[in-house]
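With one protein chain held back, the other chains of the complex are shown just where they sit.
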Amino acid sequence: MAAIKRIVAAGAFAAITLSAPGNASAEDYSKVEGYIHSFNNNVSVYSGVFALNKDVDLDTSVYFKYNIDLINPDTGGDEGDVEGGDDDDEGGEDDALNKSRAVSAVSGASSAVSSAGGSSATDTRHALTLGASRNFNNIIGAEAYLDYSAESDYRSLTPTVTLKKDFFEKNTTLTLGYSRNMDTVSGRFMDNAEDKTVDNFFVGVTQVLSPFTIAQIGYSRNQSSGFQSEGIRLVPVDGVTADTCTDETATCVEEVFPETRSRNAYLAGVNHYFSGGLLDRSSIKLTARYYNDDWDITSYTGDVEYYKYLSEEWLLRLNYRYYTQTAAFFVKDSYSSVDEFKSSSPQLEALDSNLYGAKLAYLFKEGEKISDTVSLGTIEGKYEYYTETIGVNAHIIMAAIRLIF
Amino acid sequence: MRKIVYAALLFGALAGAAGCVNVKPWEREYLADPIMQSDYNKEEKSVREHFLGTREGSVGSFGVSGGGCGCN
Partner (left out) sequence: MGIAKTIVSGLLLALCMISPALAGIVNSKAPEFTLQDLSGKPVSISDFRGRVVFIDFWASWCPPCKKEFPELNSFIKRYEPNAVVLAVNVDRKRSHVDDFLSRMPGLSGNFHVLLDAESKIIPAYGARAMPTSYIIDREGVIRFAHYGYRDDDAGEWAAEIESLLK
């Protein structure tokens, strides 16, 4: 068995180095997207994205993206009902908890909302991405990106490198990736800023199965060390209730998480194009992901996307995603002050979620110019509905325009 | 990690050696369609993955590329 493994590995290695790979250049485009994420707790997040992709030559392209998220929690009036929570009370502990869930976790940006009610303020997150990709002499393709994001209590700098190699007449693509998140956390309940480092490794293979079908498998490994919490939530201990836990005291304490976290995700997918018949000019993509980590969270994700050209100009997409996860080993209904780990984070609880969506795009005829160098590409709009069993629902609306130059 | 890289190599080697897949460059018209590209709408994907990643406890979303027109 070991000999067979060595032979196959040697053969694959030789095939990789002897065969011709390379990536074709992408299209020159500019895209503007606007989003509204509207939660059932009267919290809204407004987001804008501007992206630019430009070919320097046939082998090289550069990429720029700017993203802004503006959180706007509603600070006045009726707190409103929250569906699906453990208790059915209007306002009070459960609603305040759900409000913090919405605000603190919606875009990575946090607000000054504590784990239970209290005053809130808007917050803004800025994110910038710079990237470049190049095909080196038809031997290998490489991409490098640098992401930077900043908000009032969180900064993150993430370089990413990806290598891609095609072989077997470009029927197989091997992707290897590495990124490192270098984060600085300074939540409102923290005395000092703390660092967190996350190393991410990825390997994936895409295989063309037929002129109509592509399959993918992938594995990612994520090693996190440093401050794992966000410093924006308090945990009531020793019988204190969440709605009274507004400031740090002996019975209303900061979250405490383990100092490291190791995560694994396994991905498999298939993408198929239909030609002819009722489904002519449509495609379906099915993706499944299994995740586990050393905090004992296990999750399963199933995703389906269906695209259909309604005509030469109109493209419809329907999508659905199901997700389920178990809770972290240290998550409890209530904590005592002697518990080693304490959490108010909704991310670490057992939950199921569903995401339903539809998107419609208008495709301009290629070459429909609005100036000498700029053509219209697409205009699109989407609606998605996201719902979690822990009580938060969100309506997501997006509008976007893509220009080609 | 080695096991996973090895498995990926094995997957590719087997697929090629078996001859079960040899889609020629001129047969890739449908694979070249934007709706079959993994990086179509990558800005939208990035926003969604960030939204979901801050709401849910799991991450792991590097993109797998490949397929496409296989040009050049």
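In this document, chain identifiers A and B correspond to the written order of the chains, with residue numbering beginning at 1 in each.
In this text, a residue touches a chain if its C-beta (ideal position, glycine included) is under 8 Å from a C-beta of that chain, and two chains touch if they have at least 3 such contacts.
Predicted model, so just to flag it, every value in this text is computed and none were measured.
J.: With respect to the chain omitted from the figure, which of A:Glu27, A:Asp247, A:Asp294 or A:Glu313 is a touching residue?
T.: A:Glu27
J.: Mind listing the chain B residues that contact the chain we can't see here?
T.: Given the touch definition above, chain B has residues 13, 16-17, 22, 24-29, 32-33, 69-72 touching the missing chain.
J.: At which residues does chain A meet the chain that is not included here?
T.: 3, 6-15, 18-20, 22, 24-27, 57-59, 138, 167-170, 365-367
Just so we're on the same page, only the chains that are shown with their structure count from here on.
J.: Roughly how many whole angstrom separate the Cα centroids of chain A and chain B?
T.: 17
J.: In the complex formed with chain A, which residues of chain B make contact?
T.: Residue positions touching the partner: 1, 4-6, 8-17, 21-25, 27-31, 33, 35-36, 38-39, 43-44, 46-47, 50-72.
J.: Sort out for me which residues of chain A touch chain B in the complex.
T.: Those in contact with chain B are residues 5, 8-9, 11-13, 15-16, 22-24, 26, 31, 33, 35, 37, 47, 49, 51, 58, 65, 67, 105-108, 135, 138, 162, 164, 166-177, 179, 200-212, 214, 216-222, 263-265, 267, 269, 271, 273, 275, 282-283, 289, 291, 293, 295, 297, 299, 301, 307, 309, 315, 323, 325, 328, 346-348, 351, 353, 355, 382, 386, 388, 392, 396, 398, 400.
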